[in-house]
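See structure below.
Just one protein chain is left out here, and the rest sit where they should.
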């Protein structure tokens, strides 16, 4: 049962430097480093190509068609945070526009991840304030019902705990629990490290079949070549 | 019951200047000024980022997979119109391409809103002819069955009467009844007028909580802060 | 019943020159020239605006969440091929990223058409390696189960036989059977030939109603004009 | 622009006998008799197999997640009405359950058509109170925002004016404007009249090809038989 | 490229006895016996619970919103056939109702599989004429454009060749190529044969972990139990 009407002011954020470095590695690499877990549903899309953000999660639970708590969450943002907004039922309304983006940016937010809709996307794009959302819609919202700030929320199918690391780019959004952020960074960095040489070999025409020694397992699995 | 096989040649268009000025205010502001009504479903998306149009509605009712009436509607377009196309059943075929766009543009159309598919989107983008649609598809259509021109239609969930004002941009499409266009413009302009100062304050770090005097109603509603 | 665990090395490819020329005509024209058949479902979208590819199909049948066979297919690619990937059940995982794209490109592939997800879309865009897919997702895959290479597959609702011509652009993806590629090219080129003069007339304000002699058939069908 | 906060108490209802007789003909026949118009989107499904209702429309416009106006509409129901509920944005919440059904039934309602969700479907089924909805969901609603009663609404893609005839069964929901109810009944009854003899012939093995004299038009259209 | 306007009168049907026996084994068992291939997309649902059919495929290719060819296919039905209907683009119209069902049944059809909509479902249910479809809709169709009969079609993502075996039940629809029908029957029957004893053991509380000897491979894969 979600706690309603509560704002947790003190959360333990993951290390900001670790969050920033996870961001440079990108969602695909980070998600692989976590054993292929932690990804939000692929319907979450950036509002412009090339959007990128990473930071520590400040969470907000909203009600359908009601964006009141986005004003409450603004006060809890610290430099380097990414706001993660969940809704208690499916809704595509445009909860967030250029005024809130101006406020969030002034407070130090790196971006917004919202399992609902946003609007003013042209201005948000010009501001380079990145948002990942389920929909784009001019549809407005009311300010009537209390939700909560900095409780654990389920956003687009993933559990996000306040302080977790959020990495988001063109490929989607991944959440890294604060407790495993450093370990994930190490694994992701190791993964990334040997990609350069692989890329060179593949560009030179070497086949993955040979580079990854796949021919034998494929044969064992029964693959047959027919001329 | 939709009237079929009829072309209404004389429609009463909303004031073109009002339509143009509503366009500069954008869909989100106009939709708010109308008490949050008038928006088409958010699946209606522009074919390119930054698309913008506003004008008076010329309507066309089409049948699934049949674009015959788009040729009929071309003759009814006047400078400043936006064509609004509804279909009697769900269909994603590409009803509209670069030849029709050339014709519509020559007749003075500001854009097309179609609850179906379009094609030739690269050329349409180069021509800067804005289209809002449900789908993009190379799938062609036949020219067999009569629909109607300038009757009231339901397009993407909204009732559009010929002569209404259509405002469309990255955030979606909104329809403003001709009779309330001026009133809506006034309300929207008033709304817009005080956004500039709000934006400045928010950019300076002032919180919406304070600017909108939300702290008291939030407390009354029972919001609790926990350290 | 799909044959599983088989790689056909020798396929009869359509003429590469015909494939290239079909590409310049675009999907809408080619699909019309085929009697409005051959189009993949419109949920197949390019990962960047302006993507274009044409070539001969090399096919691969994959299992959900398993991209092993993409490494096997790389070896079968020849200059001018487009890889067409089908999956035995719905899946949005990101099967394909920048390393595989580097390999495919080095082998001469013109692009990829995949009825599933892709990732690393920013890098693919920078590489200008065009992909048409059902989804974009950072979600990775395993390498466990055998599929097949160069068997007939159903991809996004269309039957693709190895060696067929694939034409893909912003409007979607169309498959042209190798046996009818030349005939389709002739029909498509003829269609294209008289579009130029049509475009000029329409731009000058001539109506399609007159240019296509539609007034009489519309009247016969019962269309009524009301002033 | 939808009028908000208004209850029209006096509406002109279509003839109740005509409404009842349209109900016996069923949605498919009635929709054909209207020139294949008037049908709500096919996502509207009855909550139990065999549900049937026909009557005069009493309309209600709701907001997402807010069922307050369903209590207001109850007072406006007269014997023989079908309540038609539209929502200003997509929502699947369960707006309606057994208590409201008890009330609606007591007031004489024949059923409910709602472009949103319902709940308590087991009890509604036991009560034999038919509902056509977009979803079934236990998700509750609030009672905060005013909508309107007996204004024209767009419900599941169709325009419904208060007093129109609603016919609903397993095949969907169709709206017949009050002004054309009698004409539609005549056309539908005529259509139905000669179905009996057709059914007998077809049951005896006569082909539609012969019964409808289709062989010649098919041949003219170019149909070829190949042995 | 689909051949349009052609009726193939002579097709080679799979053995009718084999088709009937595959039907008794059910879709899940048959699909497993085929190496988990051959299944149509799961959006294909029976119009009533408990629907079951098996037989040899007679195919028909339809255009969106046009059911003309369903009358043509009726003549090609032989006792024991299942009609498989594909459409050249997505469409949910009700192509098929009680009159066509009466005709199909009189001709000996076992059922219909259609990648579109049907109507008159109450009557079809009473007639016990089973249909698997994508939608239920009262929406009617025209009779204008030629399709084809007994060509290979892609229906709900699966390739169906005339004469193939179709097995359909509550779990979906599977297509078995005529050439491998006997082999599939043997494999499916073998699979079924030892299910009885398994069911008894499981009912007695024996775990699949033990019955299938899974404990060792699970341990090898690294599964850890924590108390």
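A, B, C, D and E label the chains in the order they appear, each numbered from 1.
The definition used in the following text is that a contact is a pair of C-beta atoms (placed from the backbone, for glycine too) under 8 Å apart; a residue touches a chain by one contact, two chains touch by 3 or more.
Please read these numbers as outputs of a predicted model, since none were measured by experiment.
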Chains on display which the left-out chain touches in the complete complex: A, C, D, E
Among E:3, E:32 or E:75, the residue in touch with the chain that has been omitted: E:32
Listed residues E:45, E:78, E:143 or E:183, member touching the removed chain: E:45
Residues of chain A (touch criterion as defined above) contacting the omitted chain: 1-2, 4, 34-39, 41, 88-90, 152, 154, 157-159, 176-177, 180, 184
Residues belonging to chain D that touch the chain removed from view: 5-10, 48, 68, 71-72, 74-75, 92, 94, 97-100, 102-103, 105-107, 117, 119-122, 125, 135-140, 143, 145-146
In chain E, positions touching the absent partner: 26-28, 31-32, 36, 39, 42, 45, 49-50, 169-172, 174, 195, 198-199, 202-205, 207-209, 212, 214, 218, 221-227
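One rule holds for everything that comes next: only the chains that are shown with their structure count from here on.
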Equivalent interface to A-C, taken from B-E, B-C or A-D so that over half of the residue contact pairs match: B-C
Contact-richer chain pair (by C-beta pairs counted) among A-B and A-D: A-B
Separation of mean Cα positions, chain D and chain A [Å, integer]: 43
Intercentroid distance (Cα basis), chain D paired with chain B, Å: 28
Contacts with two or more other chains, residues of chain E listed in rising order: 89-90, 92, 139, 145
Overall pattern in which the protein chains touch one another (line/ring/star/complete/other): other
Touching chain combinations (by label order): A-B, A-C, A-D, B-C, B-D, B-E, C-E, D-E
